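Omission of a single protein chain aside, the complex is shown with its protein chains in their original locations.
And then subunit A:
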Amino acid sequence: MSPILEIRGLSKQFGGVAALAGVDLAVEEGEILGVVGPNGSGKTTLFNVVTGVHRPNAGSVSFRGRDITGSAPHAISRAGIGYTFQQAMAFAGLSMLENVQIAGEHVRAGANANTPWPTPQALLDFVGLTALADEKAGVLPFGSLRLLGLALALATQPALLLLDEPAAGLNDRETTALVGLVRQLPGHGITVCVIDHDMKLMQMLCRRLAVLDFGSKIADGPTEAVLADPKVLEVYLGGDL
């Protein structure tokens, strides 16, 4: 089966700096793929290029066989790629329920648009925020805001979900809860790609890892094999590992 997301030779320069230097990466349908790497290795740039925030200097991104290189962020979402941000975000002045309702109002002929989808309440229930449904998102504690972010992305009916450091700022209990939720997603037809440098989280979540360093992919394969790779160990020596 062809991969759901295929990144070929992706390059992005900022001034003279190559944030991405020809990255190839394929996300297979139904998996939870982890993209790791130290700070400044190009993880977030990769995320931003795929979600349309930045235009790549070279290379292509195709989603379900369709070229989506350089599409606008809203078009990426409508095509069926949901994504959450490193900084937890919500519409602060609106209630949690309204937040999720808005998120579900702009779904177009995206990949999962024709399958029956949970209601906004059901999504809040899924992330465990039903009790706070009528609270304004602006008053939420950080952990709940992260979970709301996940519910918002899920409301767009994605076939592929990109998570950028989804556990940043969460405590251990909240992280465990998040891992439990994300693990369920492939069972609901949602492929997941997680970008993070937290190796403990990635080991819990992913069976396959890709490692970026200085804008290039230096390893890609089963989690155990990647973690035993001398090149990866060298990159992470003194780091998080």
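Definition applied: a contact is a pair of C-beta atoms (placed from the backbone, for glycine too) under 8 Å apart; a residue touches a chain by one contact, two chains touch by 3 or more; residues count from 1.
The definition used in the following text is that contacts and distances are computed from a predicted model.
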The hidden chain: which UniProt name fits, "Branched-chain amino acid ABC transporter permease", "Sarcosine oxidase subunit delta", "Alkanesulfonate monooxygenase" or "Transketolase"? "Branched-chain amino acid ABC transporter permease"
Option touching the unshown chain, where A:E98, A:E174 or A:D229 are the choices: A:E98
Which of these touches the unseen chain: A:G9, A:P73, A:G180 or A:P222? A:P73
Among the options A:A90, A:L178 or A:A219, the absent chain makes contact with A:A90
Touch as defined at the start, partner being the missing chain; which of A:L46, A:A153, A:V192 or A:C206 qualifies? A:A153
Touch rule applied to subunit A and the missing chain gives residues 51, 72-74, 77-78, 82-85, 89-95, 97-98, 101-108, 110, 117, 119-121, 134, 152-153, 155-156
